[in-house]
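The block that comes next holds chain A.
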Amino acid sequence: MAQSTNSGYSAWLKRDLLLAYRRRGEAASPLIFFVMVSTLIPLVLTPDPARLAMVAAGLIWIMALLATLLSVEALFASDYQDGSLEQLLISPQLLPMPLLGKITAHWLTTGLPLTLASPLLGLMLSLPLSGYLPMLWSLALGTACFSLTGAVGAALTVSLRKGGLLLSLLVMPLYMPVIIFGTATISYAIDGVNWLPPLAILGALFAASVALCPLAVAGALRITSVH
Partner candidate 1 sequence: MYFSSFQDLLTMDGHGVYVWLAVIVSLVVLAWLVVAPLLSRRILLKDIARDILRERARQSTPTDNHGEV
Partner candidate 2 sequence: MSWQWFHRLGSPRWFYQTSTRWLPLLALIAAAVLITGLVWGLAVAPEDAKQGNSFRIIYIHVPASFLALAGYYIMAIAGAVGLIWKIKLSYMVMKSAAPIGAALTFIALFTGAIWGKPTWGTYWVWDARITSMLILLFLYLGVMALQYAYHSVDAASKAGAILALVGTVNIPIIYKSVDWWYTLHQPATIKLTSAPSMHMDMFLPLLVMIIGFYLFYAAALILHTRSEILRRERKTAWVRELVESKAEIY
């Protein structure tokens, strides 16, 4: 039993990673977006390192949010169009596990690269040195929350033709706690306060999302993608 549920997870994880590898150009665009927007920020705000450092943490988080939102729309889109989603829905597998596999693949192809690229952005926005480690940890957990919650929105809007804008409208309010504790982790570290408590809360949010979001995604897909 345990093996069969797990096999659904890893099979879909591998499949989506392979698909992402085949569409490398498409998969890289959230990352390029992430880096590109950060070059705009000194142009619109100020090139002064001291003032950039004050807002760097928040800006990095907002850009990570937008980059995830841009990519999460496509999470179920191609599976919906080619019918493999419907096949998954009628298969005897326990539905949340394959879906969790897909979401994991999404995080590995967007959230993780964003996290790994964030030190570069920190450098460009002159983030103080003490902020780097907390930034990596909080972004890793936070982007995973983004992928999980975003998947619920993607599932609710998968059959709509212009679902992308609606998706961001649905999901953005749900991202607020993650944003609050994510930026707090970094700013605590910069201020020299113990930054583990907000990170621990991010961890709790992540744990709750892992437990609940796949169920909500499964429920939503059963409604929206069957005709």
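Candidate selection criterion: all candidates are chains of the complex that A comes from, given by their letters.
As a convention for this text, a contact is a pair of C-beta atoms (placed from the backbone, for glycine too) under 8 Å apart; a residue touches a chain by one contact, two chains touch by 3 or more; residues count from 1.
These figures come from a predicted structure and were not determined experimentally.
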Between 1 or 2, which touches chain A here in the complex? 2
Along chain A, where are the residues that touch candidate 2 in the complex? 152, 156-157, 159-160, 163, 166, 169-170, 172-174, 176-177, 180-181, 184, 201, 205, 212, 216, 219-220, 223-224
